[in-house]
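With one protein chain removed, the remaining protein chains of the complex are shown where they sit.
On to subunit A.
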Amino acid sequence: MLEIRSARKTFYAGQPDEKVALDNLDLTLQTGEFGVVIGSNGAGKSTMLNAVSGALSLDSGAILINGDDVTATPVHKRATRIARVFQDPMLGTAASMTVAENMLLAELRSTKRTLARGLNAQRLANYKERLSVLGLGLENRLDTKVELLSGGQRQSLSLIMAVGGSPDLLLLDEHTAALDPRTADLVMQATVRAVDSLKLTTLMVTHNMQHAVDFGHRVIMLDAGKVKLQIGGEEKANVTVAKLVDHFAVKTDAMMLGA
């Protein structure tokens, strides 16, 4: 379970370009719940995700994961419970290392790293199996350096790395935004399969309204650093793209998304 309690974050405080990115934001995500976050640019989506992952520290407020206060925990310690897929395929993987080494790093996310040999036969077999689910042939390219993979392959790898080890919380930061529509679809399908079968508590940020309509248990709309609207349950099942777009405050945003 994820709880964000009156989170507040101000950038450039006291300067002319002061910006309140999170304005006493409250949000609770139940264990196993899949929340989809939407909102116009500057609404605070990325700030919220960065605050949850620990990349950004809050001015005030608290973040709890399964009841434990992690507000002051640094990124690398929070990583034992949180997995994240970034928007930029380059960010989520180590480019100069091989596919297998990247899988190893992800596997060791929540355990203590030892002086034992990293890539043993048992692990390699396991990675092969897990990657074959994607159907991209990555299972036969374990020794390929990640920099040689396409953006879609890298993002798919990031996803498999993130969902392995069943993290307490999965953060997806517009993880299909940089991909072409077909690849984006493939990655999204793989995401939904993994989240459903592992019952992962997931927070996904997206600008794709169709994705927000089709996937997840609850749509969370942010505006000016606050939760403006939440649509869950029955209502979520009946929501349409047009209805969601209507809720966008800024006219230009609504026009762009509707087009």
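Basically, contacts are C-beta pairs under 8 Å (C-beta built on N, C-alpha and C of every residue); 3 or more make two chains touch, one makes a residue touch a chain; residues count from 1.
One rule holds for everything that comes next: contacts and distances are computed from a predicted model.
> Which of the following names does UniProt give to the chain that is not shown: "Heme exporter protein D", "Nodulation protein E", "ABC transporter permease" or "Multicomponent Na+:H+ antiporter subunit G"?
"ABC transporter permease"
> Where the complex has a chain not shown, which of A:L105, A:V192, A:A224 or A:V245 is the residue touching it?
For the chain that is not drawn, the touching residue is A:L105.
> Which residue among A:L56, A:A79 or A:A224 touches the omitted chain?
Answer from the full complex: A:A79 touches the omitted chain.
> In the full complex, which of A:R113, A:R193 or A:K243 touches the chain missing from this view?
Residue touching the chain left out of view: A:R113.
> List the subunit A residues touching the unshown chain?
Residues of subunit A in touch with the missing chain: 53, 74-77, 79-80, 83-84, 86, 90-97, 101, 104-106, 108-110, 113-119, 161.
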